[in-house]
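Below are the structure tokens for one structure; questions will follow.
Shown here is a partial selection of chains from the complex, left in place.
Lettered A and B in written order, each chain numbered from 1.
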């Protein structure tokens, strides 16, 4: 069934396969009057773009996005915004060898059995290439949110076994890992070099933070802000876990330790990660994502073909040794889209709320 | 905005406050012909019911559910199923003292600022009491799924600092903790006694598993099965983290280690937790939840009142020292509702798929 739309008021619907002619999206529900240019979208697309460092796939896609509607004389009109990115660097022949076989840990097997047929080139729809459109749409949300004083940013908090403490936002965009601590970059480079020699891949952890979120976003009980954020983040390729605030660390915490006490000057801690009862508290919204290691490695793996016969599969082609490296802009996009949708949803129902909402932080 | 409906084809919409006259739900989209009685729902409601052990709140609610529509002569008719549970044991006076103040880590503060007013009695809509209706609706999904050979079960995998390895499904329902290892129950009881003496609360980890899931459930790219499951599980009160399969352990795994290889006899492992590319693989669907410690403890905590003045809050009333203890049936319900919705969604689009879908496991 149709599952390619995200959001309820600010909706993003996407299409496109890894090796098809183009990727596209329709952003519907964007408020009118927002100044918007293709450059606004290109900035984040470039942060995600493949081939920008030796630690990502060498497929070279300019990912030039075109705005085809919804913007007139430089500002949004309130009508749907059509976005298009042409695919340019395709080497479908790389994939002919896996036409009739399922790559281990890939979606080949499930797509084949769900739909009865599949576009096997580069994983088709299941390719992470699809995330380019999430980033393009997310950039629209990020710009609108920024005008409301809401800033969405992310960084890599762990690469394989290497945990990285947050030091500063400065320089996060100046290194290929989105590492928040310049002193750790060399260590990450060394690890990636060894990984390449091992012809293997590895997982990663990404942290996303939204500052300036007002109190009140989220629609309990099912469309809680944290639940919809988990939906958005878990929908990113390779993500296997999502935490809000302290996440799994909460299990061993005691109530006296976890509860974020309040004073007239604000909250004294943020174990909750900015969400109470599914509604934003005005504190920074904090989420963590776990990404699995890239499934495409050049080590031979056991699998079966479409007829059920045993085969050995070696995944050629050009792949990221760690999909997490490029995941930061994608995670930011999904958090921005979730917040944008909820900002509009909250506004719809609560225009009459006269109570002041002082920001405690 | 309306956020009290879960699902797209098999939808559950709920209402009800902790101390209102009743809780209710409308289950829409249930296929006709399903034999259904109130006893089918009561079984799971009783598993969740408060006051059933000394380790849960002593509020005594029979939670007797009535089916008001959608069932005729013992079977579902395809029309919406109305469910109702009257609240019987309310002590609203317990809450008058927090009428004008915000309990730390509760939804008091966010509800007050989102809506401008709130039903403060027992947390009103934000109370976990709301989950009774999830369990009632989930029971309908569980029965339908069971007839399709899909079994949804859960257990407690960690209580505070105590990790519990899965031993057997036998006896999970025979102890108040849903503990899968009878030899560990005494240890859990001792821990809970100490917790009571400490007047504190603690978090927990729940694991939910669905066996017999067919290949093909899930609607990429946004309505992936894992994404919607994360949405459903994260929407449960107190849940702060969700994992699919190996979850956060994937971060440090290598691709050669994580990938689940296949042979004609089936998968050789299940690190993925039964989902590949957002679509069920036919392996057991496995998810883990992290629940935070109960916010309601009798230790005094710093907070503010509705006017922003500093106050000390002691949460009286009858509360669960560990909300995780009763969370297992709720988690099962959300997984069942997610699978039910996706079973129907998959069926809608893929009736023409002729490819056989051999179960690999």
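In the analysis below, a contact is a pair of C-beta atoms (placed from the backbone, for glycine too) under 8 Å apart; a residue touches a chain by one contact, two chains touch by 3 or more.
Not measured: the values here are computed from a predicted model.
Copy number for the full complex in this structure file, with 2 chains shown: 4.
The working rule: only the chains that are shown with their structure count from here on.
Per the C-alpha superposition, chain A sits rotated 180 degrees relative to chain B, a value rounded to a multiple of 5. With centres taken as mean Cα positions, chain B sits 26 Å from chain A. Taken together, the chain A residues at the contact with chain B in this complex read 1-6, 8-9, 14, 102, 104-107, 109-117, 125-126, 130, 158, 160-161, 198, 200-205, 215-216, 218-224, 226-235, 237, 239-264, 268, 271-273, 276-282, 290-297, 299, 301-304, 308-310, 345-346, 348-350, 352-355, 357-358.
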